[in-house]
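One structure below.
Every protein chain of the complex appears in place save one, which is left out.
The first chain written gets the first letter, and so on, giving A and B; residue counts start at 1 in each chain.
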Amino acid sequence: MKNITALPAALLLGASLSVGTAQAADEAECIAPAKPGGGYDLTCRLAANGLLETGLIEDPMLVTYMPGGIGAVAYNHVNGVRTDDPNLIVAASTGAAVNLALGKFGQYDASEVRWVGALGVDYGAIVVKADAPWQTLDELMTALQEDPTQVAFGAGGSVGSQDWMKAALTAKAADVDPRSLRYVAFEGGGEALAALLGNHIQVFSGDLSELKSQLESGDIRVLAALSEERMGGPYAEIPTAAEQGYDVQWPIWRGYYMGPEVSDEAYQAWVERLENLAGNETFAELREARGLFPMARFGDDFDGYVKDQVADFKELAAEVGLTQ
Amino acid sequence: MFDFLIEGFGVALTPLNLGLAFLGALLGTLFGALPGIGPINGIAILMPLAYTLGLPAESALILLAGIYTGAEYGGRMSSILLNVPGDAGAVMTTLDGHPLAKRGLAGPALGLSAVASFVGATIAIIGLTLFAPLLARVAVMFGPAEFFALMVFAFSSMSVMMGKDPIKTAIGAVLGVLIGTVGVDSGTGVMRYTFGMPELYDGIDFVVMIIGLFAISEILLMLEHAHRDDVDDKLPPLGRVFVSLKEVMACKGTMLRSGVLGFIIGVLPGTGASVAGAVSYTTEKRLVDKDNTFGTGDMRGLAAPEAANNASAAGSFVPMLTLGIPGSGTTAVLLGALMLYNITPGPMMFTDNPEVAGGLIASLYIGNLVLLALNLPLAGVFAKVLTIPRWVLVPAIAVLSFVGVYQLHSDLTAIYLMLIIGVFGYLLRKLGFSLAPVILGYVLGGLMEENLRRALAISGGDTGILWQSGISLSLWIAASALLVLPWLVPKLLKQRPSSQA
Partner (left out) sequence: MSIAADRCLGIALMGLAAFTAVNALSLEVPFSYDPVGPKAFPLGLSILLGLLSLVLVIRPGENGHWPDKRLGLRLLGVLVLLLVYAVLFPRLGFLLSSMLVIAALAWLFEASPLKAVATGVLMALGGQWLFTHGLGIGLPGLPW
C-alpha cells in the first residue's frame, strides 16, 4: 500500500523535474500577457501543449506571465526590449486589437509587430434568462427601441472593452445609441452571468464557450450567436444575429504575434509551425476542450486581418464617441 | 441523495487518489507558506502538469483541490513566524499570530491555527455537501446593491479596529482605498493615476502590495533591530511545542462562528478569503474581546481569521460546482482545469459526472484530515524558523519576495513598485500605523466603489436600489447598529441608575 501511494507522487515530482528546467536560450517561449489562469494563459497553453503533443517541437515551450492592460505591458516589452527574439511568440486576442485601436497600448500601433496567426476563435452571444419576456433577438431589439432604459446589459468588461463592444454593436444594429443603454461592467464574464441569473441585469453579452453548462441546465436562452454562421454541437439551435436580420458579428480570435525585428526566416518558421498544428487532428481535440472553434488565418493573411480589424475598431470607437 | 458522495469516497480512497490528495496537501502547504506564491499560482503552475501526465479528471481535480486547501493552511505560517502574510487570506492572521510567536508561543500558535483551519474547512465542506444547490440560489441574489451594502457593513465593522490611534487607522484605510483606485476604472475604462505607464493599467497587484508592505518593510525593521542595542528584542526560548486542549476549547466558539461566517462569504461570488478573514476577525473582536487583548497575541484573534479563510476556500466551490460560475480567482483556474477534461461544472455535474463532483468533495474531507495530521506534529519543526539567525532569514525573505513577484510579472517595474511600497510600509510602521487597515481599505474599497456604481448604472441613478432588497436592508441595519450601539449602549447604561435614583 505504502509503495503504491508513493508511486504517483514520485511520478509527478519526476515529471515536474523535466518540465521545470530553467529557460535555455534556444527554447521556444510564449508570453501570456495576463495572470496565470486567464484567457491568455489558455491561448499560450493551447500552442504549447499542441506543439508538444503533435511533436512539432521537441522541448516543452515555456509560458511566461506578463500581466498588465490586457496585453499593453507585453506589447511594449516586445517592441522595446525583446524586439528580435526568434523563439518568442506572444498571445493576443480581439481584446488586444480593440485596445490597440483605442490607443491604449501606448506609443505603438498594430503595424509594429509581426502577426503570426490565430489557432482558434470564440464568438460573442446575446444571452437572457430562460424566463425573460424576449424569445428572439427581434423582440429584444423592439423593446430596446421603445425604451432602452428598461433593459440593463451587463458583461465582463468596462466601456471600450471588447465585452462592451458586443453590447454597443447590438444596440447600434437596432438604431439605438450605445450611450443611451443601461450597461453594467463586471469583473469577468462569470460575475456578469451570476448577475443575470440573479435578475440584476436582463441581458448578458458574453461568449459562447462560457455558456455551455447553463445551456445544458436550461437556465438561460441565447437569443443570438454573433458568428458568421451557426455553430455545431450544443450550439446548433442558436440562430445567428444575421439570420434574424441584424448585421452583428463578433469573433474573439486567439492568436500570436512576434517582435518587430524578427527575421523573415524565423517568422516564416512559426507561421508554418502553426499552420501544421492547425491541420492536426489531435490538436482539434485540444482546441475543442478549451471551448474554441476552428480558425485558420496565418502569415500575411492574419497580419492583414488584424490590421483591418484595428482600423474598423478605430472607426467604430469614433462613431460611438469613445475617441475623437 | 448522497449517492454521489458514497461514490466519491470510493473514488477518493483509491491508492492513486489518496497519494495525490497527500501530495497536493504537501505542495499546497509549501506554495501557501512561500510569500507571493499563493493558491492561484500553485494551481496554474501544476495544472498543465496534471494534464500532461494523463491523470483522469477526478484525480487531477483532487490534486488541485489539495493544493488549494493546502495553500490556505500554509499561508498562516509566515504570517505567524515572520509577520509576512503568505497569501491574501492570511493578512489578518499576522495581527495576533505574530505577537504570539514573539512571546515564545510559536508552536502552540501554529498548532491552534491548524486546528482552526481544520474546523473552519470542515464546517464549510459539510455546508457544501448539504446545502450547495440551495446556497447557489441565495448567492446569485447578491447583486451589486447587496454587495455594496456588504462592503458598507465590512467598513463599519472595521471601526472596532480603531484602537488607540483612530486617526491613523482611518488614514491607513483611506490610503489603502486610494492605492486601490490606481488603474483602469472598471466602469468607464478611464485610466486613473497610471501616469501613462502600462504597468499600472491593471492597478497595483495584490501580491506586489502585500510583499512590499509586509516583507520588504520587515527586512528594514529587522536591520534596525539588529543594529540597536538598547532594545532587547531577543525572542524568549521556544517553550511548549504543542497547543493544549484547554487553549483549543477556549477558542471553540470563535472557530465555529468564524467557520460559518467564512463559508457564507466564500459562497458569494466576488469575495474571497481576505474579506472572510477581515470580517470574522472584526466580528470576533466585537463579540468576545472584553479585555481588549486582540492584537496583542490573543489565541481567539488567531483562530478567527484562520477558521474563516479556510472555510471561504471551501465555500467558493459552491458557485463553481453548482452554477459553473467561479466565485474566486482560484476556482476560475480550477474551472479551466475541468474544461480541459470536457467537463462543464454546473447544475448537471452531480448527475452527469458524479464521480468528479463526489470525488472532489470526498477528497476535500480527506485532504483536510491529511493536512491536520501533517500540520499538528510539524508545528514544532516550523517554529524553529524563529531560531534561524537573521543573516540567513533576511536573504531568504528577499529571495522569496523577488521570485514571487518576478514569476508573476516577468517585469522589473513590478519589482521596483514592490521596493517603493516596501519603503512606504516601513515609514508607516515607524510612524505608528498598523498595516492591516491599509490592506483592508485596498481590498474592500475597490469592491465598494465598483458595486455602488454598478447598482446605480442598473437603476439609472436612482439610489433607491441600494436598500430595495431585504438582504441589503438588513445589511444596512446591521452596519448602522455596529456604528451606533457601542456609542449608545454605555449612555443608556449610565442613564438607568440615575433614573432609578
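The rule is simple: a residue touches a chain if its C-beta (ideal position, glycine included) is under 8 Å from a C-beta of that chain, and two chains touch if they have at least 3 such contacts.
Since this is a predicted model, take the numbers as computed values, not measurements.
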For the chain not depicted, the shown chains it touches: A, B
Residue, one of B:138, B:197 or B:220, that touches the chain absent here: B:220
Sole contact to the chain not displayed, among A:64, A:202 or A:240: A:64
From B:126, B:141, B:171 or B:197, residue that would touch the chain that is not displayed: B:171
Touch criterion as defined above, residue of A:75, A:105, A:183 or A:270 at the omitted chain: A:183
Subunit A, residues in touch with the chain not shown (by the definition above): 13, 16-17, 19-25, 62-64, 159-160, 179, 181-185, 321-323
Hidden partner chain, residues of subunit B it touches: 27, 30-31, 37, 42, 45-46, 49, 165, 167-168, 170-171, 174-175, 177-178, 181, 185, 187-188, 190, 192-193, 216, 219-220, 222-224, 226-228, 389-392, 394-396, 398-399, 402-403, 406-407, 412, 415-416, 419, 422-423, 430-432, 449, 452-454, 456-457, 461
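The working rule: only the chains that are shown with their structure count from here on.
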Where subunit A and subunit B are represented by their mean Cα positions, the distance between them in whole Å: 30
Residues of subunit B touching subunit A in the complex: 15-16, 18-20, 22-23, 40-41, 43-53, 63, 139-145, 184-189, 196, 198-202, 205, 269-270, 319, 323-326, 329, 332-333, 336, 339-342, 344-349, 407-411, 413, 450, 454, 457-458, 460
Residues on subunit A engaged by subunit B in the complex (per definition of touch): 1, 4-9, 11-12, 15-16, 19, 31, 35-37, 41-42, 45, 48-49, 52, 63-70, 72-73, 75-77, 104-106, 149, 152, 158-161, 164, 182-188, 190-191, 193-195, 197-201, 212-214, 216-217, 219, 288-291
